[in-house]
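The structure's right below; bear with me while I get my questions together.
A protein chain is absent from this complex, but the other protein chains hold their places.
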Amino acid sequence: MAIRSLKTGTFSRSGLVGNPIIMPGSYESIASASPSGSTSFTFSSIPSTYSHLQIRYTGVSSYPLISSNLGAGTKSHSLYGYGTGVAAYAWDPLGGGMYVAIDGSSGNVSSGIIDILDYTNTSKNKTFRALHGRETNTADSSIHFASGFWNSTSAISSITITNNVAGSVAFGAGTTFALYGVN
Amino acid sequence: MALQLFKIADVSVESPVASVTFSSIPQGYTDLQLVVSSRNNTAGAVSDMYMTFNGSGGTAYSERMVFGNGSATFSESFSSQAYFPRAGYSTGTAFTTGAFSSSHYYIPNYTGSTNKSMSIDTTTEDNGTGSYIAMMACLWANTSAITSMTLTPYAGVGGFSTNSTFTLYGVL
Partner (left out) sequence: MAKTYTPIATQTLTSSTGTVTFSSIPATYTDLVFVLNIKSTDAGIDTDVTGTFNSDTGSNYSWTRIYGDGTTAGAQRTSSQSAMRIGNQSGTGSSAYSPMILNIMNYSNTTTYKTMIGRPNNPARIVDAYVNLWRSTAAISTVTFNSTFAAGSTFTLYGILKA
């Protein structure tokens, strides 16, 4: 049973007998980046102590590209709606890496959540799952439920996020990416 | 600050198993969250996973979904089933070795006295064109608290592969 502090209004667990054992919280913030003005950035030296990773972001500008490996052997798929139409799509990310989320014209705000399960498992290729949306108050808007595949069993120790295919467009002001570990 | 996402249990398959069950789920949380990375030994690219709560069958399970296969989109619904027939995808043997699906399940108020609803997001992936992505809205028309859940790959042949993982969290 949760205990609510009258002073702060926050909840805490009860360790009294009869209550479930309190385990340490499983969701931790690892790192964050505000890459405004940069064309890419890297979450490096990712600890291997978690089970899963989650990236949460709000981006300004176009075509975020998530890559752990800029070589071949990646694929992306999407189920998306763009206003009047719904479609499914598969593509090979240009230049390697993998698209997990696609944006559009510069200046538009997009947000998304990317989950990577078992990122340290060296017996499994890596699957990315993402929910991403770009809404502009115009028809140039879309919501994507997307996935990405990295054909490598290596543990993920770094993630590079590049804005657009050629990496030549900088992220806009207010862009923020945050990396979380889940036990 | 209180920390409200708690790992209850996890299963990592070390040799193929026909199904995975979380039993004796503690009743002290508000919601349940499950994440699954799975592969199965069924021939074919993608297999559905079945799910039941509390070992219960009957006709209490229903769901509706929207999904894409990399080139086309679809929507389906199921009612009065003995289990959830589309409770996430599991990658089959036709996909690249080492490719696993990724699924997220959320069950709010799992101990409440009303019927239980569940949200599922699921993807397979492969180094190929065809891959499935789906979202499901599910209903278990049973007012019992959820004390166990079982996942089984479709057709059950060969079961879940080694290195499939299932992690159950409680949310306060």
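Letters A and B mark the chains in the order given here, with residues in each chain numbered from 1 onward.
In this text, a residue touches a chain if its C-beta (ideal position, glycine included) is under 8 Å from a C-beta of that chain, and two chains touch if they have at least 3 such contacts.
Nothing here was measured: the structure is a model prediction, and the numbers come from that model.
Enquirer: Looking at the full complex, which residue from B:119, B:144 or B:162 touches the chain that isn't shown here?
Expert: Going through B:119, B:144 or B:162 one by one, B:119 is the residue touching the chain not shown.
Enquirer: Which one, B:27, B:59 or B:77, makes contact with the chain that was left out?
Expert: The single option touching the absent chain is B:77.
Enquirer: Residue-wise, where is chain B in contact with the chain that is not depicted?
Expert: Touching the chain left out of view, chain B contributes residues 1-5, 30-31, 62-68, 73-77, 106-109, 112, 114-115, 117-119, 121, 135-139, 141, 171-172.
Enquirer: Contacts of chain A with the missing chain: which residues?
Expert: Those residues of chain A that touch the unshown chain are 9-11, 24-25, 27-32, 47, 56-58, 60, 79-86, 109-113, 131-139, 141-143, 145, 173-174, 176, 178-181.
The criterion applied here is as follows: only the chains that are shown with their structure count from here on.
Enquirer: Starting from the mean Cα coordinates of chain A and chain B, work out the distance between those two points in Å.
Expert: 21
Enquirer: Name, in rising order, each residue of chain B that touches chain A in their complex.
Expert: 1-7, 10, 26-29, 35-37, 66-73, 96, 98-104, 121, 123-131, 133-135, 162-163, 165, 167, 169-170, 172
Enquirer: Touching residues of chain A toward chain B in the complex: what are they?
Expert: 1-2, 10-13, 19-20, 22-27, 51-52, 73-75, 77-79, 86-90, 115, 117-118, 121, 123-125, 127-129, 131, 145-149, 151, 153, 182-183
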